[in-house]
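Note that this complex is displayed minus one protein chain, with the remaining chains in position.
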Amino acid sequence: MTGRSAASKSTPRSARGKATGAGLAADADPPRHLQTYRQMMRIRVFEEHANELYLTAKMPGLTHMYAGEEAVAVGVCDALNRDDYITSTHRGHGHCIAKGARLDLMFAELLGKAAGYNRGKGGSMHIADQENGNLGANAIVGGSAGIATGAALSTRMRGTEQVVVCFFGEGALGQGLLYEVMNMAQLWKLPVIYVCENNLYNEYTHFEEVTAGDLLGRPRAFGIHTAEVDGQDVTSVSATAHELVERARKGEGPSFLLAHTYRYYGHHVGDIQRDYYRSKDEESHWKSERDPLTIYGAWLQDRGIATAEQLQQVEAEVRDEAQRAVEYGLEAPYPDEGEVTLHVYA
Amino acid sequence: MTGRSAASKSTPRSARGKATGAGLAADADPPRHLQTYRQMMRIRVFEEHANELYLTAKMPGLTHMYAGEEAVAVGVCDALNRDDYITSTHRGHGHCIAKGARLDLMFAELLGKAAGYNRGKGGSMHIADQENGNLGANAIVGGSAGIATGAALSTRMRGTEQVVVCFFGEGALGQGLLYEVMNMAQLWKLPVIYVCENNLYNEYTHFEEVTAGDLLGRPRAFGIHTAEVDGQDVTSVSATAHELVERARKGEGPSFLLAHTYRYYGHHVGDIQRDYYRSKDEESHWKSERDPLTIYGAWLQDRGIATAEQLQQVEAEVRDEAQRAVEYGLEAPYPDEGEVTLHVYA
Amino acid sequence: MSTPDPTLSAAGVRTITFAQAVNEALAEEMRRDPRVFILGEDVAEAGTPFKVLSGLVEEFGPERVRDTPISEAGFTGLAVGAAMTGMRPVVDLMFGDFLTLVMDQLVNQAAKTHYMSGGKLKVPMVLRTTLGATRRSAAQHSQSLHAWVSHIPGLKVALPATPLDAKGLMKAAIRDDNPVVIVEDKLSFQDKGPVPEGDVLIPLGQADIKREGSDITFVATSSMVVVALQAAEQLEAHGLSAEVIDPRTLSPLDSATLIESAKKTGRVVVVDEGHQSYGASAELAAVIADGAFYYLDAPVRRLGAMDVPVPFSPVLEDLTVPTPKQLTALAREMCVPA
Partner (left out) sequence: MSTPDPTLSAAGVRTITFAQAVNEALAEEMRRDPRVFILGEDVAEAGTPFKVLSGLVEEFGPERVRDTPISEAGFTGLAVGAAMTGMRPVVDLMFGDFLTLVMDQLVNQAAKTHYMSGGKLKVPMVLRTTLGATRRSAAQHSQSLHAWVSHIPGLKVALPATPLDAKGLMKAAIRDDNPVVIVEDKLSFQDKGPVPEGDVLIPLGQADIKREGSDITFVATSSMVVVALQAAEQLEAHGLSAEVIDPRTLSPLDSATLIESAKKTGRVVVVDEGHQSYGASAELAAVIADGAFYYLDAPVRRLGAMDVPVPFSPVLEDLTVPTPKQLTALAREMCVPA
């Protein structure tokens, strides 16, 4: 795969092998914080480009953007080792980046190029990065809940200390599969953390219109340990994620994390006229008052961990990285036609 | 259908059109109580015959017997009108009888005869009695949860006061479908009562081995009203069922009734050697200490509502009815071969 | 029936899109029959992601155009129960790939209830969903799984290929007393064609000769009808006359019309967007090869989607679906005197 080695120059970020023992807030180590900020910024800027690629008709199909929700993926993955697993969703770029992926190989995938993470065969909705433990995005809502739980069973049977995070939107609470696997996870004390990203909408419908009762009541019914966080605050997410991961690693079983968050763009790149289901006011409230990058940036500056200049510097570097990554993706070749029949069977 | 009209002589019991307003215990009316006792006895004796038909190789296939659980079906159906609906399970004879079915047409169905409720095409696992609101047994565990909830939606859309009872075993808590439909039932305040018959076993596995957490936590997660009863005591079941049905009829929405009970026979007629999953002691404890017919018989006698002789008289009549019903079923003709292609499409 | 249909020159015929035709069929039936209602994800204000149902909630209200949670098995089950008790639900299943989630409710419940009850209960419901690749939607949003449901007795299966068929089959399906699965090509929603106002009913079980011809028969379904028509045009330049037959419903199947055409032309290609192996094309080919055996000048050939999961990359995805070019080439090869 020559594409890969050419690409390796463009993004120097190599995934940390091991997570630090405690949440971000417990740690005044500037490099770790700047790296966290960078990860969030990488997601934000990645999505700007994804949107742009769609608007300029350079990207095939539609894609679902994670902007606004960065603190959830980054905060959770802060607690994970490289060999821990995650499963992801149709809105998966954030998870993928947070778990250690390279932007250039991601863009290549979104553009259907052979250098992409899945050789262009999966695209945005199926992006997977096995080397960093990302078992893949999934275009079936809730569809990865079984996979995540099975991966957790596998870690136990293989006797490793790996844990698994299963990301999903609150819409996945509508899928029966989730209840079936939560029951087994709790029965068998599996090291899986269900992370529910409540961004308020199932596509074009407010979740309250289609979700009865109490979200956390669902995992609790199975005796699963639950937690709830402000998904816009990466330090809270990280602190809680560390606790839950710790529990899981110690064999104390599954948990369920409800993170309150918001998506900035439409349901997908094509969802531009959104007035009929959510107001401009609501959107601008979240963007101006609840932005995860702004919140974390302020937190870092308040504590003197980073200066505004440093943060700007990070942003500039990320923009540069992303620009080069997009170009890499655009220039990369498509797969050979012969690939169409490759990989049907292993 | 000549078979039908011939059959109509054999069992005079015509279903009551309307339920009485309150539970059994609130009512000292002997005829109602004797009728309730009779219904329980009819189930008990029906199952004795079903078992015998299997053991003497007169019945095709296997069947799942309801003996031991009589108070649940009878107590719940005590609160239902004839035009209310129920959905039933693989262990469905009790529900069918309690909702008003005739034994002769039931035996005919179990024996695959044209006079049977389903013209012999459904058999024990699919017995349905539309005229009495029984939408059918179901051989898919949990498979009727959607049907019941949809029937409840239908009553609301058609503007009737009908309610729906969805019977299922605790094993159905493993099926995701149940969670999907409970959510919708609560969202739309549908008049459906989920009746979970916890007889301790999913086939050959104790439910605790495969069921995490708290059973009632599951409906509660959706905000569904819950209740729990001693399923061996028909007066308790009836009292609670009346409350839940009343709620549903008034538009107050769905509820979930957990009834603790026990099956006397094996999982099905062929499950004779049971030591490996449940003890003889356990079985005889339930039969001697917790028998629903004994408990109710004693209750009636204690209160002077019925004498031992009266109860014996009921039993004798039921045995007679059942005997004639079995004979009817055995003598009834099989469907014509031409029926095989009938009813594929309406 | 053969195109051009005389009804299409009558007054009241407009040129509308496939999506509008579906919408109109639903609106007309909902006006006619208060038992008809729609349920599915984002069917109300959003009018589905494909906007096919736009405007219906405004006319019929949120009770009859009912947004559901993302619970495909659940709401399909609700439809079965509602249909058994006097309603006539239309289930909107956003992508055909989600059939995987509703097979139990559709196959073990809806399809069998009438038979298992000895004819007492019936399940008059419609499930509309999609098929079709080349939308760059990758492997879980591009499948054409109609063969699965066609295999199940008790279900009827319709695959409209034109706006007219979309309207007429939908209306017939809603009035049918059985569960009917309607599979629409998601790439054809904006295609236009002539459709009369008011009642258009296309009987389930009647194939349509979309083009008459004498040298070769293309039996084409859904998205492949236009592919076959294009190939037929290209073949004209080569002096070959292709007949294009659209079964329109796979179950019931109008095998007589298919076999008759095969007997006439002696050469047949079946074109269908399902995976070729064990796909609908296999049944159609087998029926024709049996029924027209003594009239065939060449083996019945099939063109289905490649037997690969649908790849995302456009350069690969486009290879997986039969094209007019492939069909033309195959037809020319078959028509060369042996």
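We just call them A, B and C in the order they show up, numbering each chain from 1.
As a convention for this text, a contact is a pair of C-beta atoms (placed from the backbone, for glycine too) under 8 Å apart; a residue touches a chain by one contact, two chains touch by 3 or more.
The structure displayed is predicted, hence computed values, not measured ones.
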Open item on the list: Using the touch definition given at the top, which of the shown chains does the missing chain touch?
Closed with: A, B, C
- [ ] Looking beyond the chains shown, say which of C:Glu24, C:Asp208 or C:Glu283 touches the absent one.
- [x] C:Glu283
TODO: Using the definition of touch stated at the top, determine which of C:Asp97, C:Glu243 or C:Glu273 touches the missing chain.
DONE: C:Asp97
Open item on the list: Of the residues A:Ala19, A:Ile147 or A:Leu330, I need the one that contacts the missing chain.
Closed with: A:Ile147
Task: Residue, one of A:Lys18, A:His285 or A:His343, that touches the chain absent here - done: A:His343
- [ ] Consider the whole complex, including the chain that is not shown, and state which of A:Gly61, A:Gly176, A:Gly213 or A:Gly329 touches that chain.
- [x] A:Gly176
Task: Those residues of chain B which, in the complete complex, touch the missing chain - done: 60-62, 112-114, 118-126, 138-143, 171-176, 202-205, 209-211, 276-277, 334-335, 337, 339-341, 344
Open item on the list: By the contact criterion defined above, which parts of chain C meet the unshown chain? Give residue numbers in ascending order.
Closed with: 97-101, 103-104, 106-108, 111-112, 115-116, 138-140, 145, 147-148, 150-154, 250-251, 253, 274-275, 277-283, 285-286, 289-291, 293, 296, 298-302, 306-309, 311-312
Task: Residue numbers in chain A that touch the chain omitted from display - done: 85, 87, 116-122, 126, 128, 130, 135-136, 138, 140, 143-155, 157-158, 176-177, 180-181, 183-184, 187, 342-346
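As a working rule, only the chains that are shown with their structure count from here on.
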Open item on the list: Counting only Cα atoms for the centres, state how far chain B is from chain C in Å.
Closed with: 41
Open item on the list: Averaging over Cα atoms per chain, report the distance between chain A and chain C in Å.
Closed with: 38
Open item on the list: Just the number, please: Cα centre separation of chain A and chain B in whole Å.
Closed with: 48
Open item on the list: Touching at least two other chains at once: which residues of chain C meet that condition?
Closed with: 68-69, 71, 73-74
Task: Residues of chain A whose C-beta touches two or more other chains - done: 173-176, 209-211
